[in-house]
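Just one protein chain is left out here, and the rest sit where they should.
Right, chain A next:
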Amino acid sequence: MSKASAAARTLRGVLAGAAALAIGYAGTAAAAPAAGEYGVGFITENTGPLAAAGVSYHRGAQLAVDEINEGAWIGQGVKLKLNEKESGSDAARAVQALTQFSADRNVIAVTCCILSPVAAALKPVTTNAKLPLVIYGATLPGLPQPPYVTSVVGLPGPQEVKMSKMLAETLKPKTVAYFVNADNEGFQNRFKAAQKVMEEAGVKTAGVVSILSADTDFTAPATQAMATNPDLIMVWTTQTPAAGIIAALRARGYAGKISASDVISPAPVFKKIGAALAGVPFPIVFSSEISSSPEAKKFVEGYTKKFGEAPDTYSAQGYTSLYLIAQAMKSLDGKPSREDLAAALGKASAVEYNIYGGLPMVNGQAEVQNSLVAAWTADGKVVRWENK
């Protein structure tokens, strides 16, 4: 090989490398949104009947925005700004907040809603306004409607089924009594999913005790359930009733097995009810004490540092909703429009940065694959549940 040909080849190589670098650079530049501050409307529920959970969702979102901005997660100079408007879990106030966000052109997306009826009320409004909405808490199937409505909340069902199968196999109950919210479709679906598993395993239904979300006195329902003499009592209700029911059952002397849903997982619930919750299994997709992925550990560390307490499953969902919006932003070019962002959200096949060890999105709906069955210890720690 002559020196001339070698030099030519070297030159070609250098040129090819330079071209590749240039293309790569151009590609990166093309995928980065224009620097600037983009508003994300957050419809808070920091007051009203669900305020305890609402505060957690909000804090999770605040932490995510801090991380995204500090780490230039979307791109250099690209920042998100959380704009909050309070709904108090009231559909009319939530619609009003969404309408105001819609009029504010600095707001590129909105995230909202613990209650499914509130999310359902926002759905047509946000679709008509062509403003992307990411649901952070509501669990009714069918709420997402890509590209404008997506949800980071894993639907109830798989984790309840998993736990029910585990309980049927390990506890081997002959009869089960169920508590269920008569006025909450989401919890009725959870109850039905659990009952189906139990009945397929040959476990009879001893009784179904209905309660209402606004109820506070559970002595009579506890008496009713105990009178059916079940081997296991499964509590499929919203948070305040679930805590009240378990407390009432134990106060009335029920020493048998009880299971519940993830509503009893937040620390304030244990602080309120105390040792009566010990050993009650519940399915959970995130726990600050059990979840072990690097992302989960970073989330727990950052949240604890910022708010002085460990995050719960609700703060995890608020956190995830902002990362999904950031992910969609990151995939866009130039100055993104609401329509562009909606299209990107609708196309997302997974929430890439998540604390669940994987979070696929199917038709705008997150699907949580890795759930745990956990329980409180008598001294207030969440551990993997074991039959004792």
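The rule we apply is simple: a contact is a pair of C-beta atoms (placed from the backbone, for glycine too) under 8 Å apart; a residue touches a chain by one contact, two chains touch by 3 or more; residues count from 1.
In the analysis below, contacts and distances are computed from a predicted model.
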Inset, instruction - Match the chain absent from this complex view to the correct UniProt protein name in "Fluoride-specific ion channel FluC", "Zn-dependent protease", "Na(+)/H(+) antiporter subunit C" or "Branched-chain amino acid ABC transporter permease". - result: "Branched-chain amino acid ABC transporter permease"
Legend entry - Of A:Ala182, A:Ile290 or A:Ala350, the one touching the omitted chain in the full complex: A:Ala182
Legend entry - Contact residue for the chain not shown (choose from A:Val134, A:Ala168 or A:Ala243): A:Ala243
Legend entry - Which of A:Ala35, A:Ala103, A:Ala227 or A:Val362 contacts the chain that the document leaves out: A:Ala227
Inset, instruction - Based on the whole complex, identify which of A:Gly274, A:Gly302 or A:Pro360 touches the chain you can't see. - result: A:Gly274
Legend entry - Sites on chain A contacted by the missing partner chain, in the whole complex: 46-47, 49, 51-52, 54-55, 182, 209-212, 214, 216-221, 223-224, 227, 240, 243-244, 247-248, 251-253, 268, 272-274, 276
